[in-house]
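For this depiction, one protein chain was excluded, whereas all remaining protein chains were kept in their positions.
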Amino acid sequence: MSPAEQPHMATSSFWNDTGRTGIAAWIFSTDHKRIGLLYFYSVLGFFLTGVVLGLLLRIELMAPGRTIMGPQSYNALFTVHGVVMIFLFIIPGFPGAFGNLIMPIQIGSRDVSFPRLNLFSWWLYIIGAVIILTSLFTGGGTPDTGWTFYVPFSARTGTNVSLAVFGVFIIGFSSILTGVNFVTTIHRLRAPGMTWGRLPLFVWSLYATAWVQILATPILGITLVLIFAERVLGTGLFDPGRGGDPLMFQHLFWIYSHPAVYIMILPAMGVISEIIPVFSRKPVFGYKMIAFSSLAIAAAGSLVWGHHMYTSGMSDTAILVFSFLTFVVAIPSAIKVFNWVSTLYKGSISLEAPMLFALSFILLFSIGGLTGLILGAAATDIHVHDTHFVVGHFHYTIFGGAGFAFFAAMHYWLPKFYGRRYAEKPAIVAWGLMFVGFNITYFSMMVLGMKGMPRRYYDYLPEFAPLNLVSTIGSWLLAAGLVLLLVNLFRGLFRGAPFEGNPWRGASLEWTVPTPPPTENFAEEPVVTHGPYDFKGIGIP
Amino acid sequence: MNPELLTTTQQAVDPVFMFIFGACLVLLVGITAAMVWFVVRYHRSRAPEPTSQAEGNLWLEIVWTVLPTVLVLAMFYYGWAGYLALRNVPRGALEVTATARTWSWSFTYANGMTSPRLFVPVGKPVLVNLVSLDVLHGFYLPAFRVKRDAVPGMKNHAWFVAPKAGSYDLFCSSYCGVGHSAMITTVEALPEAEFAAWLQQGRSGEHPGKKLLEKHGCLVCHSLDGSRKIGPTFKGLFGSRVRVLVEGTLITVTADEAYLKESIIKPAVKVVEGFPPIMPVVPDLKDEEIEALVEFIEGVK
Partner (left out) sequence: MSQPLHKDYAGAKLGMWLFLFTELILFGGLFLLYAIYLARYPQEFTAGGRELNVLFGTANTVILLTSSLLAAMAVTAIQRDDRRTAQVLLWGTVLCASVFMVNKYLEWTAKIGHGIYPNSPRLAAGPPGESVFFSLYYLTTGLHGLHVLIGATLLTCVAARVKRGSVHAGDYVLLENGALYWHLVDLIWIFIFPLYYLIL
C-alpha cells in the first residue's frame, strides 16, 4: 500500500505529504486516516481468521459424528470463532476503521479530538488481540467456554480462560477510549455550519454507537475482572456452593453484550443511510427519524438484556418486562427500514457494487431482525433458545447486516483513499455468490433450529444430517464469493483504474477533499452551507 | 388462551409461532416487493433523473411508527400468554426429578425408582424438577417445545404431556463441555398401565452394577461393547494390562479389583494413557455400590 505503487498519485496526499513513510510512520502515526487503515487491515485479518474457523465449523458439522476434529477441538473452535468475530472484528471494525477514516472528514475537521489517544486505542486493541491469540496456544489449552464465558463452567474448565478474558478486557478498554474520543470530536470539532441537523447519518450513528461504548463497556470490564478473580483467587461470587449466584453473571454479561449488538449494527445502518441516497440521487427520506431512531435504539437497547435468559430460571416478572422492552427496541429499526425503502421511490437508482450490498443489507437485516421478534416473544424463544435458530438469527444480523454493510463501505469509501477503484463486474459476481451462499448457509440453520437442533453441538442425530450438509455447501459458495470480492477489491485499489473527484456524486464533505485526502484533510476550514444529502445544493443536475 | 383448557404444551406455543411467522412473512414480502419494484421502476436506465426530492412525510412516519407498535404489542401479548401456559403446571401432574451432571441425565421417581431415560405415562401431565450437580445444563424437549436450564443450587421446573405413546428426543441445550452434544437421552411415553407396571418392577432383572452405571452416567464415557468413547471401554478391562500415568510417569498396571476401585474413587490418581484426566468423582457412593460396580465391570468380557 505504499504510495510508490500509486504513480498518478504524485500529488501529495496523506500517503506521502508528511514525508514520513515506512512502517514506523504508520504504527506511530496520529493521523486519523492512517490509524483508520491500521484498524482496517487488522480487523480484516481477524475477520479472515474467524471466517476460516467458521468454515471449519461447517465442515465438522457436514456429517454426524467425527468429521475432521474431536469434540474438544470443536468447542475450542466455536469459542475462538465467536470471540474473534465479536471482539476482534465487528465491534472495533466500524468505529475503528471507517469511523476513523470518514467521520472527521465528514464533520469538516482536521482530525479527532485526541489523536494520540486514538493511536493508543489501536495499540491497546493490538495488544489485547495478541494476548487473546497467545491464550489459544498456551496454558491449559484453547478456551472452550463459548464467547459467553458462562459460569460455573468457565470458572472450572482447565483451559486458558483467564488469559483470554484478560485480553478481552484490554480490547474493551480500547473500545471505551474510542467512544470517548468520538463523542468529544463530534461535539467539539464540527466545522462552521455543520449543525446537528446537517450531520451525515453515518456520523449520527457513530455518535449513538460511541455512547453505547461508553455506557456499556465498563460493565463488560468488571464482569471479566470477576471471572478472572473467580478463577485465580476463587472469590466464589458466582459459586452456589458459597452463596454465589450463576445467574448474576449472566445478567452482568448481557448488560454489556446486548448493547454490544447495537455497537455492531448502528454504524452499519449509518453506512446504509449514506449509500442509498447517493445511488438514488435523492435526499434520504425521513432524515430526522433515522437520526433519532439511532439514539432510540442506543437508549432502549440497554434495557433488554434479559431476553437472553428466558430459560435460565429468572423470575417470570422479569421475563414479562424484558420481553416487552425487546419488542419496543424493534420499532426504531422498523422505522429505519421503511425510510430506506421510501428513499428509493422516484429516485434514479444505479446498481453498482456498494448499492447492491446496501440493498441486500436491508433484506438480510430484516430477516435477522424479524427472527429476532420470534426470539423476543417468551413462548417461542423457549423452543428455539440455544438452538441453531439463534445461530441463524445472529448471523443474519451480524454477518448479513453488519458484515454486508462493511463490504458496502469497503467498495464505497476505500477507493477515495487509494485513488484507484475495483472492477465492477467481478464485484457484482462476488456479491451474487455471497448473497446466495449466505442464504443457503444460514437459512438452513434456522430450519434446523426450528426442528430442535441445539447449538454448540459437535455431533447431532441423523434426522438433522441433510440440512447440515446443505448449510455446509452454502458456506463454500459464501467462501468463494468472499475470496473473489477481496481479490478484486485489492487488485483494484493497487492496480485498478484511477478514481478521482466525486464519481458517485455524494454531497457529504468527504467528496469535496482531494483524492486521496491530504494529511489535514482541508486546506482551510470548510464552511458548510447545505445538508449532506442536498444533491441539488452541490449543483448536481 | 386459558391454560386450564390446554392439554399440551405444543398447543400453547405453536399458535404463537404461526402468528409471528405469518406477520413477519407478510412484512418481509411486502418490503422486498416494494424494494424490487422501486429498483426496477426507477433504475437509472428508466429514470435518468430523480423525479422527486421529497425529504420525508410526517404522516407516513406516524403510520409506520404506530402500525409496527401495535403489531409488536400483539406479538408480545400473545407470546407472554403462551409462556404463562408453559409455567403453570396442571394439578395432579406426575412429579419426576431430573438430575443433570456432566454429561448425563438420571430421572428419579417418587418411589425411589431411577432411570437414565424419562419414562412417562401417555396423556398425563408430568412435572420435572431440574437439579444440576455441577455446571449449567438445559432440559430440552423439542417435540413438546419445552426448555428450562438446570442451574446448580437453584430450583427450576418444566412440565409437558406426551399426547401419544412413543419415544421423543431429550437434549441438553445449555453448553456444558466436551460431552455437551452427547448428553442426550429420550422420553419414553408408555400407555398408563404399562407405565404403572414399569414403575413397580422397574428392570429388576438387571445386575445392580449395570443400573448404577446408568444412574451415575458412567456409560456416557465408557462403552460396554469395546468402542472408545470419552473414556476407555469396560469390555475386557478386568485383568488386562493398562498403561497409566501416575504424576506424569507412565507405568503399567494390571486392572484388578483394587485398581478398578481406585479408578472409581480416585480417578485422578492413575490416569489411563491417551485419555484426559476429566473423570468426575461420584460423591456419596456406598461401599456395596462400589462392590456392585466393580463386580459388573469384571463381568464385561
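By written order: A and B. Residues from 1 in each chain.
Everything that follows uses one rule, which is that a residue touches a chain if its C-beta (ideal position, glycine included) is under 8 Å from a C-beta of that chain, and two chains touch if they have at least 3 such contacts.
Worth saying up front: this structure is predicted, and the values here are computed from it rather than measured.
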item	value
Neighbouring displayed chains - absent chain, whole complex	A
Touching residue (missing chain; options A:69, A:133, A:214 or A:469)	A:214
Residue of A:103, A:176 or A:309 in touch with the missing chain, whole complex considered	A:176
Omitted-chain contact residue, chosen from A:68, A:130, A:225 or A:527	A:225
Contacting the left-out chain in the complete assembly, out of A:49, A:235, A:350 or A:502	A:235
For chain A, the residues touching the chain missing from this view	18, 20, 29-32, 109-111, 113-115, 117, 176-177, 179-181, 183-184, 187-189, 214-215, 217-219, 221-223, 225-226, 229, 233-237, 241-245, 248, 252, 519-520
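The criterion applied here is as follows: only the chains that are shown with their structure count from here on.
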item	value
Geometric centre distance via CA averages, chain B-chain A, whole Å	32
Residues of chain B that touch chain A when the two form their complex	12-13, 16-17, 20-21, 24, 27-28, 31-32, 34-35, 38-39, 42-44, 47-57, 60-61, 64-65, 68-69, 72-73, 75-76, 78-87, 134-136, 138, 140, 142-143, 145-149, 151-156, 169, 171-182, 184, 276
For the chain A and chain B complex, residues of the former touching the latter	71-72, 75, 144-146, 150, 152-153, 156-157, 240-241, 245-247, 280-289, 310-313, 316, 319-320, 323-324, 327-328, 330-331, 334-335, 337-339, 341-342, 344-351, 359, 362-363, 366-367, 370-371, 373-374, 376-383, 385-387, 451-452, 454-461, 533, 536, 541
